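With one protein chain removed, the remaining protein chains of the complex are shown where they sit.
Labels A, B and C are assigned to the chains in the order they are written; within every chain, residues are numbered from 1.
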Amino acid sequence: MKLWGDKWNINAEIESFETKDDLIIDQELAPYDVLGSLAHAQILLQQSIITKIEHAKIRKGLKEIFHLAKQGKLRLNLGDEDIHTKIESYLTEKYGEVGKKIHTGRSRNDQVLTALRLLIKDRLLSVEKEMLSLSNNFIEFAKRYQFMPMPGYTHMQKAMPSSVGMWSASFAEALLDDLQVIQTAYRLSDQSPLGSAAGYGVPIALDRKLSAKLLGFAKIQNNSLYCQNSRGKIEAVVIIALVTILSDINRFANDILLFTMSEFSFFSASPELYTGSSLMPQKKNLDVAELLASKVKRVLGNYVTVVTTPLNLLSGYNRSLQDIKKPLLESLNTVLDCIKTATLLLANLTPNEENLTKAITPEMFAAHSVFQQVQKGSSFREAYQQISKNLNTVVLQDLPIVLRNSKNEGSTGNLGLRKLSTQLQKEVRATGKKRRDLDMQWSKLLN
Amino acid sequence: MKLWGDKWNINAEIESFETKDDLIIDQELAPYDVLGSLAHAQILLQQSIITKIEHAKIRKGLKEIFHLAKQGKLRLNLGDEDIHTKIESYLTEKYGEVGKKIHTGRSRNDQVLTALRLLIKDRLLSVEKEMLSLSNNFIEFAKRYQFMPMPGYTHMQKAMPSSVGMWSASFAEALLDDLQVIQTAYRLSDQSPLGSAAGYGVPIALDRKLSAKLLGFAKIQNNSLYCQNSRGKIEAVVIIALVTILSDINRFANDILLFTMSEFSFFSASPELYTGSSLMPQKKNLDVAELLASKVKRVLGNYVTVVTTPLNLLSGYNRSLQDIKKPLLESLNTVLDCIKTATLLLANLTPNEENLTKAITPEMFAAHSVFQQVQKGSSFREAYQQISKNLNTVVLQDLPIVLRNSKNEGSTGNLGLRKLSTQLQKEVRATGKKRRDLDMQWSKLLN
Amino acid sequence: MKLWGDKWNINAEIESFETKDDLIIDQELAPYDVLGSLAHAQILLQQSIITKIEHAKIRKGLKEIFHLAKQGKLRLNLGDEDIHTKIESYLTEKYGEVGKKIHTGRSRNDQVLTALRLLIKDRLLSVEKEMLSLSNNFIEFAKRYQFMPMPGYTHMQKAMPSSVGMWSASFAEALLDDLQVIQTAYRLSDQSPLGSAAGYGVPIALDRKLSAKLLGFAKIQNNSLYCQNSRGKIEAVVIIALVTILSDINRFANDILLFTMSEFSFFSASPELYTGSSLMPQKKNLDVAELLASKVKRVLGNYVTVVTTPLNLLSGYNRSLQDIKKPLLESLNTVLDCIKTATLLLANLTPNEENLTKAITPEMFAAHSVFQQVQKGSSFREAYQQISKNLNTVVLQDLPIVLRNSKNEGSTGNLGLRKLSTQLQKEVRATGKKRRDLDMQWSKLLN
Partner (left out) sequence: MKLWGDKWNINAEIESFETKDDLIIDQELAPYDVLGSLAHAQILLQQSIITKIEHAKIRKGLKEIFHLAKQGKLRLNLGDEDIHTKIESYLTEKYGEVGKKIHTGRSRNDQVLTALRLLIKDRLLSVEKEMLSLSNNFIEFAKRYQFMPMPGYTHMQKAMPSSVGMWSASFAEALLDDLQVIQTAYRLSDQSPLGSAAGYGVPIALDRKLSAKLLGFAKIQNNSLYCQNSRGKIEAVVIIALVTILSDINRFANDILLFTMSEFSFFSASPELYTGSSLMPQKKNLDVAELLASKVKRVLGNYVTVVTTPLNLLSGYNRSLQDIKKPLLESLNTVLDCIKTATLLLANLTPNEENLTKAITPEMFAAHSVFQQVQKGSSFREAYQQISKNLNTVVLQDLPIVLRNSKNEGSTGNLGLRKLSTQLQKEVRATGKKRRDLDMQWSKLLN
């Protein structure tokens, strides 16, 4: 039976069209919905809408659902409508009358939004943790190969001498920038919509600040209408933060694909990372990097879906917003997979010093020759013209010295790895604290 | 075991990252892969690479796989790599040596592409059929309510009198335009890549024209390298054709959502199409229209994924292209669902003549008053200015006469429904013929 | 003064926000608007709404505007609203009363749409011509270097021997596929909306078929409401056809960027195609290829804008649709530039036979070795395993023979260049005919 009763029956084909995707997604949403319901029940108890005994029954039932869901045993079938209906039905079937009280003072609109926000927060904290770990590995890689030479390219042509250290540290720094976008997405998601009901409040007193606190939200999302109007917008910011990470992973994967071509052989990966060809016995392909590179395009597509979904919709909830759930979840899961896989790829990567060194050819020192002329008194542009006309005078310079002497901030001789590590450790602690605080709140609800 | 042997073992996490999505999608791809394999086997027989007896065994095995797949019993598990590997393993395990011969002269690159093209063709023909049926229903609806008045809007404000007939026929005509985009997508997909191998041919003679014919392809896709380079591009055209249809369905659904608001009540839907609210007993929501409206955004997101996937890739196959399969399949399935659901929505829609008529208010005849002045000799702009200053002189005119007298092509009195029907029937026959021809070819392979 | 009179004055900031972009774009639209107005005037004459003398005056005035526009002398300023208002004002100011009659029986809605369609058709025919010319150059390039060896890559790793001929011909064939998408876009645009007025017809008789014929349209776009509802949708198909071309140009440019890296040096470009660095005297960058590669992303962005613009809009004209003009025009102009520039790049490209040949290394013949075993009686998979374990037995084969002997359709020894040429010439003639027919119609209107 539907929450809205039995006055009419919905057409079965229509119902299938409306709910079949959701029935799968909602399995993943279920534990978070239980958390939201537990907090809501506590508010109902506080308001004496339910008794202590009723509250105990509801908690018992909800915890059963939580564990079924965690074990993948909570099956939703056609006709169940959604996880929210399912939860109420479960309680009513098993615990009788109290099940009919759990929905007092809320709507599925704030219920599902609360569950989604909890899921987002949970996943984003995992993303933070994994990306910090990957960033740390790039720093370690940079330390290990700090002065190993590597050609620096511009316009896909050799430009100036660089180092494996600089290359690797560039990704570490990139991820720390990305983290700021993730944190913004987290902050926007860290607002409790619970108590906003269908978008217009309810005519009974509910302590929204308390339910927010019970669930580990930093604050309530105040305006009830805005709770619904922010749907799609906030999820879009979440996905964009994921796109930002994946765009850096795309670059890493793409560099690796080029630099493991036999024409370069700057890096090798461990054998167990390769796949073979069905036709050509000699082939060893680094498919994993190709798939890491492409995922940003999948998640970008999801962004386009999510950001356009609320456009030109009237203020207030619209069922179109349901179509945000699938791309949102897929994006979060994809990014977690990708960061972990990129970490594995990096861990299995070895630079080939000989090839890297050999690839630094004399003409790459042309700018150095110009600066030597400048130091002898030429103007820069004249020295440039001079060298330009006599490129054959440009010769290989002592690479270790060149790399170490480049002492400007951010250059090969001054990569700032220690500072980067310090900054990273600060973020690791901050993320860890958020995770512990959230886990504590949720444990309280579940115990 | 992998097709590429047992010289090394792939890392399990990497393998999971690379294949877990595919293992699900490939279930859907399996029957088409069997068709491709059947055609390839026949070519191998023709070239005496396999004997008649071997051919018979292979056919037997492939047909078994076909039926397993159709019954959803062909389970792919982690380690199976993909459906293509699975098929070869199945044959080898069950029929011995012949399994090791099936891959002679092909690569997974042309194998998977062949299967995808067959799947696309199959689905697009279903799309054609369903959209023609929906278009036909719009024509029938237009005939039934040909002269039922309906306000015509511009800039979201009442503009001029129109009719339910014109409104409904606009969608019928729209779908016939969309059909041209679908047909272009079909034509581009109707090229056989089989025999192009990894993208560089094979050093044995294979009759590509014959395998194309056996599979029901209109022609071979000639250049072996282009077969692989067209991946992503042709699928993108397919998805764009689907977006085109969904953009018309979006408009239909959106119109319905507005026109079923209580402020309008121009149309009502059958009760069984509505859903209720968990909180507000009075609510009856037309969620189905909201979800029909949003799907275009999902498929647009899929387009963005697919069209960007091959960008900046080197000529020749790249594993990134694998990530096209999921959004492609989802898009095709979504569109089929949407067209059928839109058909159901239309079938359950009733215009409310009273409200529609009442909504035509006097000022909507202002342009008519201008033209009456023009007919008396005023210049248009002067008459316009005149009426503009004396809007109170504009009065309601006899609606049935106004609607019927509007005899310009495409106007309310001359909607061209019969011509539209004729055009549609021609397309129905063309689609039907393509389907029958394809079914015949495929039946031959399977019998 | 505005067409809608002087009863109120629009806020100047609002007007600037609404029209400033248009005032620039409309300069480009002006000649097409004149053509539409000339056809409309002829219909007014036919209906005796204007006299022969009035018609002559209007034609004179319109032709003056046409020439001003062609010379870039038709300046639109803030307050002019748009080109359509400007044209009526010009006629009224210079030729008096007749100016006030030109708008009889039309709306800006069908007027601007007519002009846009004419512009689209004009530009698409130029696109067709240029892409056929580029395709032809790829065929010629393929003929010139038909058997020049070139490594074939998969997964960014050397796979099998291929040829410059196969590589170049792949682009020729790609462009012929793209042409079909362009032709579909052309066909959808080749429908006259003139006479559909604001989307609901007009209460005077207008021969829509005649005006369509005068303007060179293949047919009328029948349903008046659909004329407006197709806005955005048809333009989106136009832009997608352009994206399709640019995705092939992206691949060409990207291949060139890789293959001109010093690590490959498979191709060189003429010196006059390179740019230099402000800092590094040795640098010679092929910026042109980098910019050719990126344009698809610009036009894809334009597609996203255009395709989403009509979503969730009520049936009938909406001013949001105006925002389609800028991305549409930019896309058409960008693509024309790109095809011409790609043609120039190809014309200045030379393959380096020595490097290309040297790049074909022994292991690339592993699949050939497998097939040789197969011909001796092994099963494919066993031969594959055998060679896989003994890769050192694989040796270089005679390249000219291997390339020429690969006789399957689409392979190096059988590229089908003649057939491709024949197909291309047929298209060249078809495009030429469309262009001549259109020019003839438009000349008639202007003379």
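Everything that follows uses one rule, which is that contacts are C-beta pairs under 8 Å (C-beta built on N, C-alpha and C of every residue); 3 or more make two chains touch, one makes a residue touch a chain.
Remember, it's a predicted structure, so these values are computed and weren't measured experimentally.
Touched by the hidden chain within the whole complex are the displayed chains A, B, C.
Note on the undisplayed chain: of the listed residues B:L257, B:L273 or B:V299, the one touching it is B:L257.
If you put the hidden chain back, the residue from C:A174, C:L194 or C:L273 that touches it is C:L273.
Checked against the full complex, the one of B:Q27, B:Q46, B:S277 or B:Q397 touching the unshown chain is B:S277. The hidden chain makes contact, of the residues A:Q46, A:S126, A:N312 or A:Q441, with A:N312. Considering the complete assembly, subunit A touches the hidden chain via residues 3-5, 7, 49, 88, 92, 97-105, 109, 152-156, 159-162, 166-167, 169-171, 173-174, 177, 180-181, 184, 187-188, 195-196, 198-206, 208-209, 220-230, 232-234, 236-237, 240, 243-244, 247-248, 250-251, 254-255, 258, 293, 296-297, 300, 304, 307-308, 310-319, 367-368, 371, 374-375, 379-382, 384-385, 388-389, 402, 405-412, 415-416, 419-420.
Although one chain is not displayed, its contacts with subunit B can still be listed: residues 154-160, 257-258, 260-264, 276-277, 279-287, 290, 304, 308, 311-313, 359, 361, 363-364, 366-367, 369-370, 384-385, 387-388, 391, 394.
Within the entire complex, the positions of subunit C that touch the omitted partner chain are 2-5, 7-11, 13-14, 17-18, 84-85, 103, 106-109, 111, 197-198, 202, 270-281, 283, 285, 287-288, 290-291, 293-295, 297-298, 300-306, 308-309, 318-320, 322-323, 326-327, 337, 340-341, 344, 348.
Keep in mind that, in the parts below, only the chains that are shown with their structure count from here on.
Of all residue numbers that take part in the contact between subunit A and subunit C, over half occur on both sides, making this a same-residue interface. Looking at subunit A, residues 276-277, 279-281, 283, 285, 287, 290, 304, 308 sit in touch with two or more other chains.
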